[in-house]
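Quick notes on the structure that follows.
Note that this complex is displayed minus one protein chain, with the remaining chains in position.
Letters A and B mark the chains as written, and numbering starts fresh at 1 in each.
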Amino acid sequence: MSSAAEPAGPPFRGRLRVPSWVGVVPFFVYVAAFLILPTAIVVGGAFAGTHGPSLTNISALTQPYILDSFLHSVVLSASSAVIGAVVGAVLAYAVASGAPNGVIRRVVTSACGVLSQFGGVTLAFAFIATLGGAGFITLWLQEHGVNIYANGVWLYQLSGLILVYTYFQIPLMVIVFLPALDGIRPQWREATSNLGGTSWHYWRHIAGPLLLPAFLGCLLLLFANSFSAYATAAALINQGGLIVPLQISNALSSEVGLAQANLASSLALAMVVIVVVVTALYSWLQSRTARWVR
Amino acid sequence: MNRRRHRRLQLFRTIVLVVLGIFFLVPIGAMVEFSTRGVGINSPRTLSSFTSIFSYPDLTGAIVASLELAAITSAAMLLLLLPTMVWVRLRVPRMVRVIEVLCLAPLTIPAIVLVVGLAPLYQWININLSDSILTLGFAYLILVLPYAYRSLDAGLSGVDVRTLSEAARSLGAGWATVVSRIIVPNMSSAVLNACLLSVAVVLGEFTIANLLNFENLQVAIATIGRANAGVSIAVAVASLLFVFVLLLALSFVSRSGSRRRRVRVGVT
Partner (left out) sequence: MTALVTQTDAAARSESRASVEVRLEDLRRQYGSVHALDGLNLTIGAGELVALLGPSGCGKTTALRLVAGLEDADGGRVVIGGRDVTLLPANRRDAGMVFQAYSLFPHMTARQNVAFGLRMRKVASRERLRRAGEMLELVGLAAQSDRYAHQLSGGQQQRVALARALAIRPSVLLLDEPLSALDAKVRSQLRDEIRRVQLEVGTTTLFVTHDQEEALAIADRVGVMRAGRLEQLAPPTTVYTQPATAFVAEFVGLTNRLSGVVRGGAVEVRGVRIPLIAAGGADGPAVALVRPEAVSLSAATDTATGPLLGTVIALAFLGASSRVTVDLGDAVVLVQIPTADAVAYPAGTRVRVALRLDPVLITRDDATVTP
């Protein structure tokens, strides 16, 4: 901001000075076309009727079969998130309490990095190969007189999805929860015992309250993660609209036309709203923890 | 540490690691077991599922398409994102937050939602531009943005972009030279990291390809799985191994990168 009388300014004040917005144009054009436009199409579609704007698609969400799919999605996401968060937190603690640069820690964190992204078709097939009708464990148990499917083939139902989802939820929990555990300093445990506290006191008054916001935050992240997952369920369950993502795919691939496409939009919009609310709560809880964990 | 507590902790850690190790290894082991089964009961193990992968032209086509998409997406990611990030840091720092929010947005917009909005867009693209499967690259670039952004951001924050580029420009370097010859070499591990993550994401992508009716690797695996589970599980095992090796390479790259950085700090 110095005077113009200064001829040899900093490097970027040469005569060929390009306006600073030029450099970001390609990025914004691309993002506008492939991220913002599709999102706008979803929102627009959700409120579009055959003759101008309407709330028909939104009210279509209250049909019983759609409400059911939302209920299933919530049950699936909540239970896989709770199981994933609890088991993942235990595993993360087992890792964090070991040597910080030890082999175990490196192996587990690398494996978790892979497994947390290990959704989709491969995961579905892994469980079909394990617990499907001709699966490894199914056959092995049959030889020993146990039929795990005596009450129906649950692998391709909601309870099966819960089990399969924990397979990527637990590793994800380890990855997102480890930093919080690493922020817990060993001095706090030692200070607690110097001051007369037992292990129980430590967890009840110190580690528990310190880790709770992070734990709840991670729980929400896991919820959002399984709520938006589609590929695994699609590969495992061929037909029907058990959960919301499957309903969306049904509506999209249906031949009936525009009405269905708009239903897909309103379903998608409802999903985004839920995921955004959950993610916002997550960030809020994370920022609360950040105050302590540095 | 207290000896009794130490012993109890060791026991706890061993139990947790063994139990969860089994939980995570059994499904993968089961896939290997399943894909090497013979045809009849008690028939010997065979690799025929793996060898017959190449007798499915749809499958090989899908594998090639997915690999091409992985390469295209990584290259496009670097060409679009890296110069933008460097530019913003140097010229419009107040835009850094905006770019970050946009790049991380795909994390909160599930692929299944994105595909609803992409469907009409791709209808138009397929009619007016091209109906090649490679057009999926446009959508995949959005999917890899958050991962690539985080990786590149970490890399850039370890480099003093402003000083380096001012020094280079005062010596007469142009813009392209600054990015390709000065910035990238100083954050090579972050760049590689971003590329490998992009490759992993693209190879694992199913949702968008499936719903836009393109046959990429994952869609092909799913389709064949309905007819011949053995072969599709064999492909799944192979692709899993491939991605695992990729990520393993990545963990080594990022480790040696950080070591180098530490040494450099020690010297200055």
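Assorted remarks:
Throughout what follows, contacts are C-beta pairs under 8 Å (C-beta built on N, C-alpha and C of every residue); 3 or more make two chains touch, one makes a residue touch a chain.
For clarity, every value in this text was computed on a predicted model and none was experimentally measured.
Every visible chain touched by the undisplayed chain in the complete complex is listed here: A, B. Screening A:W21, A:W188 or A:W284 against the full complex identifies A:W188 as the residue touching the chain left out. Only one of the listed residues, A:P26, A:G44 or A:G197, touches the absent chain: A:G197.
What chain A contributes to its contact with the hidden chain is residues 185, 187-188, 190-198, 201, 205-206, 209-210, 291-292, 294. Where chain B meets the omitted chain, the residues involved are 1-3.
By definition in this document, only the chains that are shown with their structure count from here on.
Centre-to-centre separation of chain A and chain B, using mean CA positions: 17 Å.
Contacts from chain B toward chain A in the complex involve residues 5, 9, 12-13, 16-17, 20, 23-24, 26-31, 33-35, 80-81, 83-84, 87-88, 90-92, 95, 99, 102, 105-121, 138-139, 141-142, 165-166, 169-170, 200-201, 204, 206-207, 210-211, 218, 221-222, 225-226, 229, 232-233, 236, 239-240, 243-244, 247-248, 251.
Contact residues on chain A toward chain B in their complex (touch as defined above): 10-12, 20-21, 23-24, 26-27, 30-31, 33-35, 37-42, 45, 87, 90-91, 94, 97-98, 104, 106, 108, 110-111, 113-115, 117-123, 125-130, 134-137, 167, 170-171, 199, 224, 227-231, 234-235, 238, 245, 248-249, 252-253, 261, 264-265, 267-269, 271-272, 275-276, 279.
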